[in-house]
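Excluded from the complex is one protein chain; the other protein chains are retained at their positions.
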Amino acid sequence: MSKTNVTRRGVLKTGAVAGAGLALPTYLAAGGHSGFANAPGDSSVTLGFNVPQTGPYADEGADELRAYELAVEHLNGGGDGGMLSTFSSQELSGNGILGRKVEYVTGDTQTKPDAARASARSMIEKDGAIMITGGSSSGVAVAVQALCQEAGIIFMAGLTHSNDTTGKDKKANGFRHFFNSYMSGAALAPILAANYGTSRKAYHLTADYNWGYTTEEAVRTSTEAMGWETVAAVKTPLAQTDFSSYVAPVLNSGADVLVLNHYGGNMVNSLTSAVQFGLRTAQANGQDFQIVVPLYSRLMAKGAGANVKGIFGSTNWHWSLPDAGSQAFTRSFGTKYGFPPSQAAHTCYVQTLLYADAVTRAGSFNPCAVGEALEGFQFDGLGNGPTLYRAEDHQCFKDVLVVKGKENPDNEFDLLEIVEVTPAAQVTYDASIFGGELGSCNPGA
Amino acid sequence: MFGLNTKDTRLLLIVALLVVLAPFLLNPFPEGSALAQFNAGYPDLMQRFVIFGVFAIGFNILFGLTGYLSFGHAAFLGAGSYAGVWMLKLLTINVIPAIIISTIVAGMFALLIGFISLRRSGIYFSILTLAFAQMAFALAASVLTPITGGETGLQTSLNDPRILDAASEGGNIPAPSIFGLQMRDSFELSVGEWLFTFNTGYYLSGIIMVLAFYVAIRIFRSPFGLMLKAIKSNQQRMHYTGVNTRPYMLACFVISGMYAGLAGGLMVAMDPLAGAERMQWTASGEVVLMTILGGTGTLIGPVLGAGLIKYFENIFSKINDNLLHQWFAFLPDGMEEFMVTIIHPFIGKGWHLTLGLLFMGVVIFLPGGLVEGGQRIARLFSRKKPSGKDGATTRTEPAE
Partner (left out) sequence: MDQFILQILNGLDKGSAYALIALGLTLIFGTLGVVNFAHGALFMLGAFCTVTLSRFLSFEVDTGEVMKTAWGTENPVTEPWIYGTLGEVTGQTVIDWAVPLSILFSIPVMIGIGVLMERGLIKHFYKRPHADQILVTFGLAIVLQEIIKYYFGANQIATPAPAAFVGSFDFGSLIGFDANSIIYPYWRIIYFCFSLVLIAAVFAFLQFTTFGMVVRAGMSDRETVGLLGINIDRRFTIMFGIAAAVAGLAGVMYTPIVSPNYHMGMDFLVISFVVVVVGGMGSLGGAVLAGFILGTLESFASMQFVLERLPGINQIVIYLAAIVILLTRPRGLLGRKGVMED
């Protein structure tokens, strides 16, 4: 009985042909690369793009997919090359990865851990994908990351913001470029203190699941360190659509700031309720009442419409950033699709490039070699300034953007304005504070 | 054979044969060909086919025999899954205890819910089961996070005790296995352009599915099954004849719940993660749809329904425009674009649309589900017999 995870394409290329009914098991992997799962053949390599295509995050998933297609185009030498030219590591030359043409398969995570794992397994088992990337929630990221660890495949996380992904659930085969709750809290707190003062009383509404917990924790800790007081923290069901009964008591609670630890539809709905209940215009404790949204995305801002104006939050990246990398990416994305990329698209594009670059520098697709190349890797020119892929937890450390809803947007994509670029040093934390173990890299075979 | 009549034996043998030969049957297209996208013969999907088959068979024991429509069956699947992962975490990575405990835990959970819900019948019963399952889901995803892993799901981890196993080495979590044979181990057979995968986990699930199918046949044909059918046709009359139907119903509900738990246990044995959304009403609804789609009350129907839904979910969602362009590359450019535009809404992110149309198509044109479709085809080939009445008698069980 052979161990699985020998690439299917590789097997075919070695041409182990046998007569009907008579067959030989094959142990051979292709092209001099062996000893790891799904080793690619000589001509092409398959990446797996696992994004939500149905369910509430389908639009975000569609944007991720666009970014992946763009990245593949650039890696294969097509288009204008995007960030390849601004990337500080100039290993990628547009001839695919290690001379192999980049091909890809897509799947639907449905934003459910089960479905996401099924989709990822099918990419690994059926299509011979060497790397899985994508996703729009931390639940999915943690689940797929664990699967990739077991299967011996590299996982490059998409949009996932919970501390857990590179905290208590971190894995040796998993890497995250996106920022996390801790960084949001650390970046936001000084801005909030500067704008709203240090004697504020905060009321938290928190989505009742893992990401909500870590975000509440992060924002609480960092705002309390600035002198804020937390009046209450109420958990709201993830499936809630009408938040009136959670928002209504806020005004009389003695609080003067409402923090919405909500993402996606939750945030759109809770913010809409909050605005309806007059919180934007209210006064409390002799100050203007304020609302804060720790994690922003453009799609959320769009869904909430005019309600986001002037509300502070944080984001991983924004297309209006002036650096060369961001400009190059926004230009090639905008030219191809007619509108600017979202932060989800950006992180997915960057992750694909980082993977390709790591493979090239390592000279091998072996997950352990790739992991080694990514660990401690310092780079620049990908839109977030100088960035470090920390070896201890496989988390990227880079500048964090504090944004607020734009008062007078020029167009439907121009919804957020950058208030502050918080330097990486200010949001860096000790790798051990969230627990968890990386384990050792698993090459699969 | 096996205490079954000839027809049932034949059915059982056919199912067993299908399970054994699935790696061939599901991979009809040569590797690398344009149609290889439609191959379903890879371990994950084959495992899903048989596991959801078990789930649907169990659901059908309740719904098909008694007509009681449980809209909360996923709760038992979820409870079984959590129990299974906890066994893999605490006891041993060997899947046998996990599968057994899953079934037992789900059975106990079903006993509790069934005891309460069976006080009502019809739609009131359905809503009671739905309410219990939704509560289980909501709590598992939120306040029970320490036990269930919350929305992220419960997983095995490096520092699990696993008291029966030796300490794990090399910083990697051991994969679920049965006496050293890992569930994800596969044997690959390459014949010409074709590649067939024989997976340990699949065959373990397959054997269990065939056993579960056998037990289901025995239940359908037993005096117990007869009693349940009597309850379905007229519960009132049963009461008048002095029969207390409650114990029968409860037994049936618990058996059905244990099937769901078994399916949950198998799921975590194949892939050690239990997510809360396994208990959501959509998951309960899915098994209802599987059963109706295949043919309510028929023995084989639910298995077919489960296979079809899982096939659509996993195969159609992975087709993208890139592939479409490859398929139609032989056409002139304009035609190619046209074909891609036409098919585009039904694949990839539109796979739900295809599934919805399939549901409607089946129920409109094949009342009685896929089994009915099969019988119609069979009837086409045996024209000699007078059609109509004869066809009806060949149905294993009437739909309702």
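The letters A and B name the chains in turn, as written, and every chain counts its residues from 1.
Definition applied: a residue touches a chain if its C-beta (ideal position, glycine included) is under 8 Å from a C-beta of that chain, and two chains touch if they have at least 3 such contacts.
In this text, all values refer to a predicted model and were calculated from it rather than measured experimentally.
Undergrad: Out of B:Y42, B:Y82, B:F109 or B:F132, which touches the unshown chain?
TA: B:F132
Undergrad: Could you tell which one of A:K101, A:K168, A:K201 or A:R331 touches the chain left off the display?
TA: Only one listed residue reaches the unshown chain, and that is A:R331.
Undergrad: Please identify which residue in A:W319, A:Y349, A:F377 or A:F397 touches the non-displayed chain.
TA: Result: among the candidates, A:W319 touches the missing chain.
Undergrad: Which positions on subunit B touch the chain that was left off?
TA: Counting only subunit B, the missing chain is touched by 63, 67, 69, 116, 119-124, 126-128, 130-132, 134-135, 138-139, 142-144, 235, 281-282, 285, 288-289, 291-293, 296, 345, 350, 352-353, 355-360, 362-364, 367, 399-400.
Undergrad: Applying the definition given at the start, please give the residues of subunit A touching the unseen chain.
TA: Interface with the chain not displayed, on the subunit A side: 54-60, 62, 208, 232, 234-237, 239, 241-242, 244-246, 248-249, 251-253, 265, 268-269, 272-273, 276-278, 281-282, 299, 302-307, 319-320, 330-331, 333-335, 338-340, 411, 413-414.
The rule is simple: only the chains that are shown with their structure count from here on.
Undergrad: Using the touch rule from the top, collect the residues of subunit B that touch subunit A in their complex.
TA: On the subunit B side, the touching residues are 31-32, 39, 42-45, 48, 138, 141-143, 145, 150-153, 155, 158-159, 170-173, 175, 181, 184-193, 195, 197, 199-200, 271, 273, 275, 277-278, 313-314, 317-318, 320, 322, 348-349, 351-352.
Undergrad: Show me the residue ranges of subunit A that touch subunit B in the complex, using the header's touch definition.
TA: Per the stated touch rule, the residues are 1-6, 8-9, 11-12, 16-18, 20-21, 23-26, 53-54, 58, 61-62, 69, 104-108, 112-115, 117-119, 121-123, 125-126, 138-139, 142-143, 146-147, 149-151, 162, 164, 169, 172, 208-211, 213, 235, 237-239, 437-440, 442.
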